[in-house]
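Okay, here's the structure, questions in a sec.
Left out: one protein chain. Kept in place: all the others.
Showing chain A:
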Amino acid sequence: MAFREKTAWLTLISMLVAYTLYFGLIVGGHPAGYELFAMLWLFGAISLTQLVVVIAGSLYLTARTPKEERARPDERDRAIGRRGAAAGYYVLLIGTIVAAVVMPFLESGARLANIGLFALVTAEAVHHLVILTSYRRGWHG
């Protein structure tokens, strides 16, 4: 498996674990679902942990991969990256529109922020999924 594919897997899996936990807690009635400070603390703690995991995992993968395998991205890597970014952009756009539509009906800023965060996380997950699918199944840009 290519180095870039491994780092994409690392980011995707850590994201899915971290934000499944975050949104799972919110659905389960955690105060982060309706109180701004609780939301900031929970989201901050979970995203910081995820960041540390991604950095540590990337360092581990870098150390274990020969230098020639970590070559600069070429035209295929860039094309796949652009495809992932474009797919993520459309998901984010839809999420932003949904947030804007429901905004007048929400009494809590935390709920709106969570809808926005959900859109961001989903867009980022789609971004990495498209990248992984393109590496696995091929890409004819």
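Here is the rule we go by: contacts are C-beta pairs under 8 Å (C-beta built on N, C-alpha and C of every residue); 3 or more make two chains touch, one makes a residue touch a chain; residues count from 1.
Convention: contacts and distances are computed from a predicted model.
With the options "M48 family metalloprotease", "Cytochrome c7-like domain-containing protein", "Transcriptional regulator" or "Ectoine/hydroxyectoine ABC transporter permease subunit EhuC" in hand, the undepicted chain maps to the protein name "Transcriptional regulator" (source: UniProt).
Annotation for chain A: contacts to the undisplayed chain at residues 2, 68-69, 71, 74-77, 137-141.
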